[in-house]
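The complex is shown incomplete by one protein chain, all other protein chains being positioned as in the whole.
Up next, chain A:
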Amino acid sequence: MEVFLLQLFIFFVTSAIAVPIAKKLGLSSVLGYLSAGIVIGPFGISLIADVESVMHITEFGVVMMLFLVGLELKPSMLWQMRMPILGTGGAQVIVTALVIGSVTFLVLPWQQALAVGLTLALSSTAIVVQILRENQMMNTTAGRSIFSVLLLQDLAFIPILALMPFLATDLSQEASHSKTLFIDISQFTGTSQFIIILASLLIVFVVGKYISRPLFRVIAQTHVREIFVGAALAMVVGISLLMTIVGLSPALGTFIAGVVLADNEYRHELESDIEPFKGLLLGVFFISIGASLNFKLIGDNMLMIIGIAFGLMVIKFVILLLVAYVFKVAKKNRIIFAVSLAQGGEFAFVLFQFAKTNGVLGAEITDPFISAVVISMFLAPLLFKVNEKFLYSRKTDEINQQMDVIDEKGKQVILAGFGQLGMDIGRFLISAGVKPIILDNNAAKVDVLRKFGFEVYYGDVTRLDLLKAAGAPEAELLILTMGDVEITKKLVDIVHKHYPNLKIVANASDLEATYELMDIHVDKIRRESFGSALMLGQDILQLLGMDPYDAYRLMRIFRKHNEDMVQELYKRHQEDMDNYISVYQQQMENLEELMTFDLDMDSDVLDKAWKSASPEE
């Protein structure tokens, strides 16, 4: 226990030190983690004991990451991307595998050469997606091309894994699968294996599509957040387990589950619940990659390993450029596309390990390759940074991003709280062509509203992480209609701190609440039911026989006047803050002030309104 806690402590302390330093230097957090790993690894100050087993556990971070990526991809979007995925991704994997295989064929038998080629064709989903997210590039055209390739690589992992045993040359190495990773379904016949795999994918689909929803609803209604977190984790872990048993990539399984859940009203809640776990595990995963760099091996075979690493990256870079050209990736995106994907990936660890146990490749071959892959992974974020600094002009990037944001039209407004007022605002905005992302914490209501076609998500609107998952970093405007001034104030404070550019519009239950929100500079505050009061007033005047246009004009004059007056009253209110008056008294005072203001207006403003407008009549 102490050992475990100590390890945990070391990991957390290291990341807490390394990541801020990396960020300060303007580098990706991935680089911070990797460097931290080298420092605390066996060749640094040697603080971690068993790197490999740590890495094993934290590979789960990759699994969670793919789940989150899946959550952001609706099936329709995935379908739209089918051409880039199959075309760009497929071409990249096949051509890279063949070219690297041919090069290695110069020194190795063809089976081994092919195994190496296939393994090195894959890039690092973990590093690249993390970098894309940190740079908010996931939704840019460049980001999407890059992601398409990564996605196909994740898919290709399965057939590559299946092919591996057939490439075995050293049959003395009895195929002793590590039973922890793959429970032997290989003892079944090919057909039943196929059926089992298909069935398990079906299970993921059914759970995601039909079972998760009612289940989450019941859990959400308990309003105990931990249970929801637990359920979310259980689902991800369960799917990983199932996938591992049938020999599929757990990352792929959770990715599919993510996609299935992308339309789900619990999507943002799931996202924000899984996110911190993913972040932690992924961080530790990167640290352990850094720590697994075998400097002794590298030192002994310096030239060869560095040669492999650079060779690998150059070959992949050139092929990626070519693929980008053939598949018409926009010119300005080609370099970033090639730079992003030129490294080896974490699948290489698994595949090389698998190749070793299956007698395809010996340790004398896999070990230098693994080192080279780690070096290339280490270089990836650096290259990305270099590219961004010198080649990829910030300007084109910004223009590109802006255009993409327009692509994703309707994602710029978040509506938190879907009570009567929120619902009316939402309906109005939707009819005006603005599609807000709506959050509410009433699970039953969310369910009903979804049936009416609203894009509503379940979640506690007072949580920053949920707002983040709902897109607050990219959003332009946040509407708060909870009415409760304390909750609203709390949220406004966090949002101001984290997203200073996000405009906030809020409703306040009364004048006091309006003042409180004015104190913290909410962009626009509307007093609850004030609008309907005015509209009713207008109706009443008309029913009393007033001319409709006069009634309308009076309403507008009153509204304008009221807006000015609230500013005026607010000033007085602030000056008076020291002398405490009871709430009741204060309210009465407000009322008095309001009434006198309006009486003045009645005789003055209204009467003049027309005299000046029609000079001759």
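We adopt the following convention: contacts are C-beta pairs under 8 Å (C-beta built on N, C-alpha and C of every residue); 3 or more make two chains touch, one makes a residue touch a chain; residues count from 1.
Throughout what follows, contacts and distances are computed from a predicted model.
Protein name for the hidden chain, per its UniProt entry and selected from "Glutamyl-tRNA(Gln) amidotransferase subunit A", "NAD(P)H-dependent oxidoreductase", "Peptide/nickel transport system permease protein" or "Benzoyl-CoA oxygenase": "NAD(P)H-dependent oxidoreductase". Within the complete assembly, A:551 is the residue of A:114, A:305, A:551 or A:566 that touches the hidden chain.
In the full complex, chain A touches the omitted chain through residues 547-553, 610, 613-617.
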